[in-house]
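Removed: one protein chain of the complex. Kept in place: all other protein chains.
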Amino acid sequence: MIDLEKLRDSNFSLTKNGHVASYIPALARVSADQLGIAVYDLKNNKLYKTEQSDIRFAIESISKVITLLYAIKQRGFDEVNNRVSTRQTGFAFNSILNLEIEHENKPLNPFVNAGAIMTTSLIKPQDELTPFEQILAFAQEICHDPDLSLDEEIFYSEDETGDIDRSLAYYLKAHKMIQDNVTDSLRTYFKQCSMKVTAVSLANLGAVLANDGVKPWDNERIISSRAATFTKSLMMTTGLYNESGVYSARIGVPTKSGVGGGLMSAVPNKYGIGIFSPSLDKDGNSVAGLGLLTDLSDALKLDIFK
Amino acid sequence: MIDLEKLRDSNFSLTKNGHVASYIPALARVSADQLGIAVYDLKNNKLYKTEQSDIRFAIESISKVITLLYAIKQRGFDEVNNRVSTRQTGFAFNSILNLEIEHENKPLNPFVNAGAIMTTSLIKPQDELTPFEQILAFAQEICHDPDLSLDEEIFYSEDETGDIDRSLAYYLKAHKMIQDNVTDSLRTYFKQCSMKVTAVSLANLGAVLANDGVKPWDNERIISSRAATFTKSLMMTTGLYNESGVYSARIGVPTKSGVGGGLMSAVPNKYGIGIFSPSLDKDGNSVAGLGLLTDLSDALKLDIFK
Amino acid sequence: MIDLEKLRDSNFSLTKNGHVASYIPALARVSADQLGIAVYDLKNNKLYKTEQSDIRFAIESISKVITLLYAIKQRGFDEVNNRVSTRQTGFAFNSILNLEIEHENKPLNPFVNAGAIMTTSLIKPQDELTPFEQILAFAQEICHDPDLSLDEEIFYSEDETGDIDRSLAYYLKAHKMIQDNVTDSLRTYFKQCSMKVTAVSLANLGAVLANDGVKPWDNERIISSRAATFTKSLMMTTGLYNESGVYSARIGVPTKSGVGGGLMSAVPNKYGIGIFSPSLDKDGNSVAGLGLLTDLSDALKLDIFK
Partner (left out) sequence: MIDLEKLRDSNFSLTKNGHVASYIPALARVSADQLGIAVYDLKNNKLYKTEQSDIRFAIESISKVITLLYAIKQRGFDEVNNRVSTRQTGFAFNSILNLEIEHENKPLNPFVNAGAIMTTSLIKPQDELTPFEQILAFAQEICHDPDLSLDEEIFYSEDETGDIDRSLAYYLKAHKMIQDNVTDSLRTYFKQCSMKVTAVSLANLGAVLANDGVKPWDNERIISSRAATFTKSLMMTTGLYNESGVYSARIGVPTKSGVGGGLMSAVPNKYGIGIFSPSLDKDGNSVAGLGLLTDLSDALKLDIFK
């Protein structure tokens, strides 16, 4: 493995650019000057990591990957595909424009908010566990992180400020895309966004995706090969919202971001990558994180289109 | 190589589905019951092909790849990137909605019509050759097809019916995205769409892209590595218009389609693929062509996200 | 007064065209073959009416006029004008497109759903009366109809099916246009839509507007002259949603419609008109009602642009 600390150091000054998310207090008070990376190498089955890669932060939109995978696991690939498209959007992650202009009968993809609320709504109570309890247990397992847990303060704030998500959810309900109770689904959705992870947990998640759905640390399959392949494709085409095409052309690594400052990448058959740096660009992506990922992609020749 | 004729046979009945393009006479009178495929294998540097892979047909939108590559070659990577985005659109290939709604100052990507007209407009006369003469010569070389030529009848019809493209071009000019004479650029654009190729020419083009920009048949570099990688990424995220995400998730092979019935794919470091079958689905993509490409991707394990 | 019964008879067959509203049971079971009209003549201070002009039906969107007038009365003209625009929309009454595309910070006007929810939200509890209790009392007075009351079944259904209104309300809240509790405002909004009126009540309401804000039956001012003038203008430019321009050019009478089959018009200084006929065209306007209104406008030369 190349020298990750050195790569981290050379990108650290980028943490001065951008701003941490400020829409809720628990995110607004996070220090901007943080950068950590963890890389799971499938070749030798080893995890490499730097300073600050064990700091906990809010998973936010990266949880959409976990929920998508769990919805496929519980409800089947076809059911999920019938209920949400895999198309891109030219608009913001929380926009209703495409849905209304094109008279869509499905959310555009699982990574815009409308689509993520939809996949969350597909998860049903099971074995006396609520949807969120199941998601949490699944997240702990696929991230190889038993300490991964809900941050109640963040959840409370997400719920309190989540009016645009409520607007989207009721739009879906009004158009019969969601049949169930919207309030419950939103509650689960806000909770899943409020789980706390580390760069290491995300590298593990990326490693499972990169490893065709098999956890490399115990060699057990947790998701189907098809789900893993499908999700990596979606991360490439829609993982960074309407900037996805830009980063696909620039970095070429399937990646999902979250406004907590996380980036999670899966390089097929090679690496899982987790990065944390909370200062965001105007599109809500980690500035130093993307800088570091670009350098890593160049250094390890990760661009899958190369 | 697997048995291509057999794969072709098993998809041939799909040519009964869909309809050939009908907006101009020269396309409308093409027989629907045609299907041909050619695959350039980089491993042994050999081209495999089936019946009907030498039939000539209109390149249409696949020419956007050629013009993009030539514009990068002539004007440089940065100049092209400064003038056209690499973002996806949630709308049709000839829509103005994203541009106007988002107040964009660049066309969204080189594969929607507005973006393709833009890249065409970047190409300047050189060595006493018009932009189209240069494009044609470059196309002959990169497709390894000296017989590749302009179909005057198709060009005449494209020009006659191209009012939506004129509308887009004047929109770009009104917003100062294009400075030059719009009439000339449109003329070049309609001509490039009216070149005639075969499945074999497209397999060769795909092979150059797959081979990092080096023509495998003579081992000479014709485009930069960066241009090749960039273009494969764009083919994945926007090559099949607003259905790009759908096919990325389903097939996972960088591909560009044209309403003449062509499909051109580039599997990094492995294969160039050319397919011809003129009957189109409602999105303008070849029905039997996509069926055959899906089977080929499964058989040869081409999904780059797997 | 011209022979209203004769005018009614000649338009009665139009009740066979269109369909009664079907989104809630209480509206779906209303008989289509009904048509009634009442005209309040300010010249001689007399009300003329036909058969079926005393049938009760749901006021639906015509309540938006009442709430607007009451909001102005309680909160002042400027406060209401600061919170909702008087612009037209090219889209459906329940669309979010203009708001999001144009980044509006106010609903477009008080007669699209978003704007009506906004005006409703402006009304505050007062003298120990809830907003709805105040609206109801005001409606009874301005319609000169002490029997005007809430239909609990309709309210229940409106509330149950009102997800698009919830979506709009949370959009307004998310963008800080509404500060208060959205659930309460929606409840009041659904209630105001569920009041039952007659063609006579609507003719009285129209007469107050036509009479510059003074109730002609007791010569007492109930709303300001400015509010009356302002509201008649709005009825002309936005009273029939995005078809307002069409009917302004065709009929030329300030009118507000509701999907319960009501039409309410105010001809400045001349007439108040109330019509009921529940069969609707595709835009949600009463078919026979508009036929009858057109004939009446021609017969009495009501077009204010003539």
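Structural remarks
We just call them A, B and C in the order they show up, numbering each chain from 1.
Heads up, the rule we're going with is that contacts are C-beta pairs under 8 Å (C-beta built on N, C-alpha and C of every residue); 3 or more make two chains touch, one makes a residue touch a chain.
These figures come from a predicted structure and were not determined experimentally.
Among the displayed chains, contact with the absent chain in the complete complex occurs for B, C.
For the chain missing from the display, the contacting residue among B:Arg75, B:Lys173 or B:Lys306 is B:Lys173, taking the whole complex into account.
For the chain left out of this panel, the touching residue among C:Asn11, C:Asn98 or C:Ser121 is C:Asn98.
Of C:Gln34, C:Ser185, C:Thr198 or C:Thr238, it is C:Thr238 that touches the chain left out of the display. Although one chain is not shown, part of chain B still touches it, namely residues 95-97, 100-101, 163-164, 166-171, 173-174, 182. Mapped onto chain C, the interface with the missing chain covers residues 85-91, 97-98, 101-102, 108-109, 212, 225, 229-230, 232-234, 236-238, 242-246, 248-249, 252, 254, 268, 303-306.
Rule of thumb we're sticking to: only the chains that are shown with their structure count from here on.
Considering every other chain in turn, none proves to be in contact with both chain A and chain C. Comparing chain C-alpha centroids with the centroid of the full set of protein C-alpha atoms picks out A as the closest.
With centres defined by CA atoms alone, the chain at the far end from chain A is C. Distance between chain centres (mean CA atoms), chain A to chain B: 32 Å. The residues of chain A that reach two or more other chains are 97, 101, listed in rising order.
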